[in-house]
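The other protein chains are all here in position, but one chain of the complex has been omitted.
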Amino acid sequence: MADTIRVAGDTLPGADMNASLLEVDGLRVDFTVRRKRIPAVRGASFTLDQGTTLAIVGESGSGKSVTSQAIMGILDSPPGHITGGEVRLRGVDLLQQDEETKRTVRANHIAMVFQDALSALNPLWSVGFQIGELYRVHRGTSRKDAKQKAIELLDLVGIPDAKNRIGHYPHQFSGGMRQRVMIAMALALDPEVLIADEPTTALDVTVQAQIMRLLKKIQQERNMGLILITHDLGVVADVADDVAVMYAGEIVEQASIHDTFARPAHPYTKALLRAIPRVDTVGRELEVIRGLPPNPASLPSGCPFHPRCWAVEPKKCSSEVPPFEPVADDHRSRCHFAKEVYRDER
Amino acid sequence: MGRYVIRRILQGLLTLFIVLFLLHYLMALSVQIRGNPAILFFGGERTPPPAMLAQVERLYGLDNNCYERTGDPCLVPFVERLQNYASGDFGTTLNGNRNVGELLGIYIPNTLRLFIFATLTLVVVAMVLGTWAARHRGRFIDHSVRGTTILIDSVPVFLILLAYVYMAAVPLTRWARDIWGTESFMGQVFRPNYNPDYPWTTILVPGIIVGTVGLATLTRLVRASQLENLGSDFVRTARAKGLGKMRITIVHVVRNSMIPIVTGVGYLFAFMLSGAVLTEGIMGIPGMGRMIFQAVQRQETNLVVVGLTVSAVVVVLVSLIVDLLYAALDPRIRYE
Partner (left out) sequence: MSELAVPKPEPEAKQASLWKDAFHTMRRRPDVIIALVILLFVFAMAAFPALFTDKSPTRCIGREARQRPDTWFRGEHPLGTDAFGCDFAATIVHGTRPTIVLALTVIVLAVLIGLVLGMLAGYYGGWLDAVISRMLDVFIVVPLLLGAILLLSLFRGRGSSGNVIETVAPAAIALTIFGWMEFCRYVRAATIETKNLDYVVAARCLGAKDRRIMFRHILPNAIIPVTAVVPTTIGAIIVTESALAVLGIGVQPPATSWGVLLSNGTQWAGGGYIYLFGLPLLLLVLTVFAFATFGDALRDALDPKLR
């Protein structure tokens, strides 16, 4: 289906096919809570190329979900506001587009898979209706054809007996099957970018692996750009090409998956890696990261990670904000001691 | 689905049966404690000759011995009563000796008309106000909607009616008749009392007034359910699917918020029944409410019991309909 011919009017006006698939540049998002502005994303930048997978990793509250919602243009506003930056799809800044264009970009170009499929699907409509809805609204397809397409999609994502399952309601599916329905829905209009926000968090471990494999397979078949948002580095290890680690609304380290695992250049990434259970650490106690993620309303001075950092140099880290600098080719870190951490074997 | 429906119907029948029995038992107790209501037939305290009393007692089914033993549930007359009800025999009135069954045939349609207007008013006004308040959550409109509906709900229906009848109805009618004439719609609609020649028109205003019962409750419910759905994950999904605002509202919000609203209307129905008693009494509408109203004033307990029986049947029926609507709206219940 990757070579489906695109319907006229579906392509983005002004799109430059030579530009990167998706570029996020200095994205800033604030939340207004009780008349106070609280920064949730403080200048996130990354690039997603066609046919690659980027994992955005971070604890809850680090701003990773907000980033993805801002890209999709589905941020709840109020309280959220995009206060700066650009989101460029093939060179076109989506934030500057009118509401109608933004609406067509969703699902047609960028689609999203949510964490909890049970609440993300409308409980009162059959899954067939909810998938078919996309064709009927965006393509003007007839009810019957839309149903046929929905069946094909359910088949594609590996739901057995798709023909009969099409009339079933979300609560009649198991967790894993429901997540497949979500994926099918996201794929309906053949988007170039797929954002999966914690797609496996609500699932059993065995099902997690199946869903990840399915996402990877579809991403490769369709040559899509895939953004995987997760708090668990272990889950994305086999799937992602690049990793961006977020902390307190900033990207603190960005590198290829291999480099991230082999030679992390930020103490936070290193701590995250140590918290993954591994075969060679059996018998040893797993490490935990001290303390709690910072409150975005009152971030620590200097490097926001310094109160929890194990490699802290009190004076410098608590007063100066570290720059986001390369430690190697395509490997950048936001730490005063990035080079030392990088050199240090893990 | 089928099993769900059957279970609900059986449950409703059981409830109804218990209600009927309790009504009967209360009436029996009343006879046992307070003495024979047949005496009323002879106009109060005067003691009638025993032979005539016995005849009247037979006439009203009070000739069983159990009515002389305090606490006796009087099962035999209960079965007889059920049989009579089933064959359409609801007894006769003490005043005027009229067939209650025939009276019901006249009264029930009138009350139904009243309820059609009342329910429509309630649902439409609450939906509009609730949606409006939800869209302007926390702002001036939200607060004013809340304040106004609570105020309207605080004034008992019969007081609105009394105020209307004594203060507004006459001048409004006079004004309307000067412009449109007596026989026009406008000339009749503001009348302070019911006119059997205009069974729909003259019931409109009391219907609307009965419809304010529970306005605050339902508006609140509409507002809450809309807010809940607007902030739900599946509406976020719908936005991510690039659906327009209209489609999201109609397809993904309204149907989902119908469920609590249906429940609310069903729940408020019982209160509207209470509202009907005084409304019909005050406006002179010959309906179930006025029957109960007059029965209380004339101390005709049999009529009170019959009135409550009908009301119980209606309430059970309405809650059954609510349950079925529930199943129609929500597949999670349908496939239970």
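A few notes on this one:
In this document, chain identifiers A and B correspond to the written order of the chains, with residue numbering beginning at 1 in each.
What we mean here is this: contacts are C-beta pairs under 8 Å (C-beta built on N, C-alpha and C of every residue); 3 or more make two chains touch, one makes a residue touch a chain.
For clarity, every value in this text was computed on a predicted model and none was experimentally measured.
Interface note for the absent chain: among B:62, B:205 or B:277, the touching residue is B:277. Between the chain not shown and the residues B:5, B:151, B:250 or B:328, the one that touches is B:151. One chain of the complex is left out; on subunit B, the residues touching it are 11, 14-16, 18-19, 22-23, 26-27, 29-30, 33-34, 138, 143, 146-147, 150-151, 153-156, 158-159, 162-163, 166-167, 216, 220, 223-224, 227-228, 270-271, 273-274, 277-278, 281, 292-293, 295-297, 299, 301, 304-305, 307-308, 311-312, 315-316.
The rule we apply is simple: only the chains that are shown with their structure count from here on.
One simple way to say how far apart two chains are is to compare their mean CA positions; for subunit A and subunit B this gives 55 Å.
If you check the complex, the residues on subunit A that touch subunit B are 72, 74, 76, 103-108, 111-112, 114, 116, 119-126, 133-134, 137-138, 169, 171-172, 185. In the complex of the two chains, the subunit B residues touching subunit A come out as 231-234, 236-244, 247, 251-252, 255-256, 329-332, 335.
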